[in-house]
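In this view, the complex is presented without one of its protein chains, the others remaining in place.
This part shows chain A:
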Amino acid sequence: MNPFTRSAAALTLLTAALALTACGPEEESPSGGAVIRIGDPGNVGPLAYAKREGIFEDRLAEVGATIEWGGSYASFTAASDALKSGDLNVQQGAVSPAVGSLASTDDLRIFIVADLVGDPAPLRDGLVVPPDSDIRTVADLKGRRVAVNQAGKGEYLLLRALEAEGVDPDEVERVYLNPQEGAAAFASGKVDAWWAIVDAYPEAVANGARTVVTSRDIDDADLNVFVARKDLLEEHPEAAEVFFEVLNELIEEGRSRPEKFQNVFLDQGPTALDGDRLAESVELTRAATSYRYPTEEDLARIESVAATFVDHGLLDGPVNASDIVFDLPAALD
């Protein structure tokens, strides 16, 4: 290639990239309606099914809104940067991982909540130890290394369990690892115990780990939540309302026919479930709880979760739940 052609090609690419940089997220669709930007739902669950079938697209169009499916995020914590930058404006999570982000910025609000799945649905978290460990109770954790995800569900549950047993959390060495890193550290014996959450817990149990305690043994106030950016909720409450309605319809459908929400896009590859994992996912879909507008009781539960973090210096100052919860029915009136 002649050098002139080469520089010309480089210049073209440079211009293209600059043009790309200029395209930031926009709050409104070309038609002026809302744009719901949500992370990729993966291969399982009501949102994945809705993405494949275009259900949200159809229903949101009735109020002039659209939906954009963004990148994939392993957890609420992983998605919080994208939420803060506005690349996402709706994200699923639980109060425990979300409360830190909600307290540190005024841009985010919880708008709907749901109870965690209880018995007889499969467990989704637990304090696990190697099968030959001498740790039998929470009190045995004194002086040991316990892996938890920082300021997330794992750390929240560990603090609650230690509080319940009257153990000073400073006597337990908390090792901050996200669930994926925690799995590796636990498998190689680098930590004495691990509060495994979500998919990591059944995975650890399948690999022979012994469960000491789970969230169902302690006073767990946590809730599943959907968090949205405040500007979306204030400017387009009708879009959030449609999202909420469609979501609950899908969850209900999943309770009666959970199989159709499994392996939605791919039935092979890393995201595909089979065997025990598929069976467990079916049971979870069957047991899924519906979302609701937050009630007074829910506000108290949110404050209770926040208080656990505040008491141990992980959050500054008390968190007032009404500051981080959005009143969608009032905005619709």
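Here is the rule we use: a contact is a pair of C-beta atoms (placed from the backbone, for glycine too) under 8 Å apart; a residue touches a chain by one contact, two chains touch by 3 or more; residues count from 1.
Quick note on the criterion: contacts and distances are computed from a predicted model.
Engineer: Choose one: "ABC transporter permease", "Monovalent cation/H+ antiporter subunit A", "Glutathione S-transferase" or "Ketosynthase family 3 (KS3) domain-containing protein". The correct choice is the protein name in UniProt for the chain not shown.
Structural biologist: "ABC transporter permease"
Engineer: For the chain left off this view, which of A:81, A:171, A:276 or A:316 is in contact with it?
Structural biologist: Considering all chains, including the one not shown, the answer is A:81.
Engineer: If the hidden chain were put back, which of A:32, A:269, A:313 or A:329 would touch it?
Structural biologist: Reading the full complex, the residue touching the unseen chain is A:269.
Engineer: Even though one chain is hidden, which residues of chain A still touch it in the full complex?
Structural biologist: So the residues of chain A touching the unseen chain are 1, 3-4, 7, 9-11, 13-14, 16-17, 20-21, 23-25, 40, 70-74, 78, 81-82, 84-87, 180, 183, 187-188, 199-200, 203, 207, 266, 268-271.
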